[in-house]
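If you scroll down you'll find the structure; I have some questions about it.
A protein chain is absent from this complex, but the other protein chains hold their places.
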Amino acid sequence: MIDKATYQALGLTDDEYEAIVELLGRHPNELEVAMYSVMWSEHCSYKSSKVHLRRLPTTAPWVLVGPGEGAGVIDIGDDLAIAVRIESHNHPSAIEPYQGAATGVGGIIRDIFSMGARPIALMDPLRFGSLDDARTRYLVEGVVAGISGYGNSVGVPTVGGELVFDDCYRENPLVNVFCLGILPKSRLVFARAEGVGNLAVLLGSATGRDGIGGASVLASAGFDDSSATKRPSVQVGDPFEEKRLIEACLELLDEGLALGVQDLGAAGLSCAAAETAAATGAGMDVDFTQVPQREPNMNPIEIMTSESQERMLAIVTPENLDRVLALCARWEVRANVVGHVTDTGRFRIFSGSFTGNDPADMSRCVADIPCASLGQGPVYERPQARPLDHAEVLLADPAPELLAMFPDGTDLSGELLRLLSTPTIGDSSWVWRQYDHQLFLNTVVGPGGDATVLRLPDTERGLALSVDGKARFCRLDPNTGARLGVLEAARNVACSGAEPRALVNCLNFGNPEHPEVMWQFSQAVDGMSEACSALGIPVIGGNVSFYNESRGADIDPTPVVGVIGVIDSLAAPPPGMAFSPGEHVVTLGTTLGEFGGSEWAYVVHGIDGGSPPVADLDAARYLHGLIRDLVSRRVVSAVHDVSDGGYGVALAEMAIAGGVGASLIPEDDQSHAAWCFSESASRIVVTVPPEKLSEVLTAAADAKVAARDCGTTGGTRLIVNGVFDVAVSDLATTWRSAVPLALGVNE
Amino acid sequence: MARRVAVVVFPGTNCELDVARAISSLGAHTESVFHLEDSLGSAEAVIIPGGFAHGDYLRTGALAQFSPIMESVSAFAAAGGPVLGICNGFQILTETGLLPGALQKNAGLKFLCASVGLSVASNRSVLTRTTTVGDQLQIPINHFEGNYICDRETLAQMKANDQIVLRYTDNPNGSLDDIAGVSNEAGNVVGLMPHPERASAEILGSVDGLVLLESFLAPL
Partner (left out) sequence: MKFLARVEVGHQAGILDPQGATVQRALPALGYENISEVKIGKSIRLVIEANSESDAREQIEKMCEHLLTNPVIETYEISLVELTGDAAENSAGE
């Protein structure tokens, strides 16, 4: 019998332990309780978030697989499907940045090819504390090197991401990773153990002691200094093993030799085996002595719950076994039969008595539980509370203070340069130049643009991808902030002419046992749900990461979304953001004096509080429709989404990209500072050749979008009359050196 | 022109499909040859594409030289057949001894994926024979170990024999003498760090890579 101290140390509550006893009709043994503790952990069971996630819209005619499987899958026509997933690897990366990030990449790639899809793109939304801290700089270098080292070597290009700095992440960086795969619809498979007598074949690395009770328990408890002592359980990634696994598994599926393959993730082999059987209501017997071990003298708990990387479980028929083994040998992938499918509905683990289909020798049985029970963890509706000072925070509008400091007539050139020198806004190419972002020859627009654009081989179509999160807005108001994140990702995708088809989310939050955090979570889910419904985007998958905190302080609520859009005809690259001379600069959308949570108010001037910008869902829909139309018809020459730092930064980035200036007049019904640096949502800057100007303005009026011709491009300076006047070369130097300077690296 | 091109695939190779796609766009046919095979069949040209053969463990390209197929590649090269090593393929050819020198970590100690400017330094090689010395090309690089090095005598010899095929116009990795690609003495074996297949379509931003691949396929 297990004592209280043991199950509590594994993270199980008294009630949860009692539930296990009830399910089994007896006390669990040590191995059984170890499996339940991992599978019923927050990380694996979603026990605090489940009741809220049900409110997200998840269906559309093109959705083939929604949330709950290894990855979400959508039909994109031409018998092709796209599989997508996003995950967090926050806590492992805080402890060991290189391996934490690397194994995050490895894990998500396995989720994608386990659906039968070839992984073709990775994106990495990254959030760190301020770079004035030496440990943060070490984390940034390590995480980027880990993504680069693993992603490049495994042969999946990293085509985009985010790089955001805010001190709330100082000891708890957010390392999210998004992966997209492509598959012929006919190859779509599910991890299901079908057919009594079929074999469970373990593929890939030998099993070591890494990550035992590690990743899942780590991600399901408060995070503090003592976490560093968990270092020995850090998993180490081997991208070369993974590359061979990808090729072997896809070939197994192509040749119809595997009925399904499943990644070994949390709780390792025990979970993978039980889950595949639970999916069909079958049972599974496993002999742990058949598992290849990397270290001598491992006990059954270690073998069955190890989270060693680069392992998959394939279900194959006995007739196909020889061909499976031969195929794996060709790819130098280790393959061992470790179990077989039964009709018992039970997951049983044996010690050395694995005898094919002979009656099992129950005296050698070391664990015996209902397969489905691992997935039947508790569901909690945790208490929520709106923070007491929330109303006060919303009312603390930074606008009066800022406008008093910078009345019309003030030269804002210095303010613009200060914004461009912040590492969140500055050029992030120091990061993505370390990523292979071109492999497979699909990358039409790589990192650094509004959205990544990939062409789809053998079709005329393309994909547009964007990952975004607006955490500071969420801190002020989680509902609005979550809406704004969805709008920004959808707007970026629309800027390349794409129609959004699916969204995945990675919900990074603090401690769910804090009622304020659960309130933030619930509000953010509602905001996301409203925005997705309004734009007609189904949520096809996601990941929840709670307990992002250190020393008792929760991180800002950080829902990150990835939006996948489809471009029907991609004969040439979409316009891009670069100014070229002699064009009209036209702003689309409405500017209000909205500074709450803006880069200018918070980062440059340290003013906290206020309301986030209004998230008008109708206005967004009109704008996205308009820009899709203008871009598809190629009547605009350049397009850029307006986001952090407002028009000022958007215009500067367009000038830098083209090496061309502009001479513009500010809007007269707004203060100059608001026109420059307000972060009002749903705005885009386009440039238009003179002969197309009236066509664009008419199209905007028809679409109910405010459009204004601000002036023309040309020259070597970016000039907004009476507001700022800076040489494009100075803008470029400041913007390009922001991240390297903050990191203290030579470029 | 060479119609049948063998593309050698090691475990860990990842640019084989890209190379095949670029080569097919020029009207030639590619066949992938797994490293365990011992024959190149009827191939008229051989490409060793980029990637991380054998994980680049021990040293980039070190383990690949012992795969069965490399004996055939060496024999094919000795008989004057055109052999091209791109990136990891270049590293493999230097480890195998088919090309002089070695490639070590970039001077900046970071992986680098970026488009770079190249200048044709010799048009005596199979990769550049249809170009003119001084031609400028824009082609991506994608490597951690692309910093070319060799001893002084080898460099002098290569210069004397006109074996330096391509130079960077703005050295990104610390390569000796800005070297981006070299050939053997006969000019039929060439290795380069940049990826010509990544500059093979207007929609990808450059078609300069096709200039080199066309030359490689042109009749001897």
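When the chains are written out, they are named A and B in that same order, and each has its own residue count from 1.
The rule we apply is simple: a residue touches a chain if its C-beta (ideal position, glycine included) is under 8 Å from a C-beta of that chain, and two chains touch if they have at least 3 such contacts.
Please read these numbers as outputs of a predicted model, since none were measured by experiment.
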Note: the excluded chain touches shown chains B
Using the definition of touch stated at the top, determine which of B:72, B:94 or B:131 touches the missing chain. B:94
Would you indicate which residue among B:29, B:59 or B:159 is in contact with the undisplayed chain? B:59
Residue of B:107, B:133 or B:218 in touch with the missing chain, whole complex considered: B:107
Residues of subunit B touching the missing chain are 58-59, 62-63, 66, 94-95, 101-102, 104-107, 109, 147, 149-151, 174
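Definition applied: only the chains that are shown with their structure count from here on.
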Cα centroid separation between subunit A and subunit B, in whole Å? 36
What residues of subunit A sit close enough to touch subunit B in their complex? 148-149, 152-153, 155, 238-241, 243-244, 247, 330-332, 432-441, 443-444, 455, 457, 570-573
Can you tell me which positions in subunit B touch subunit A when the two form their complex? 11-12, 14-15, 17-18, 21-22, 34, 36, 51-52, 54-57, 110-114, 140, 142, 144, 195, 197-198, 200-205
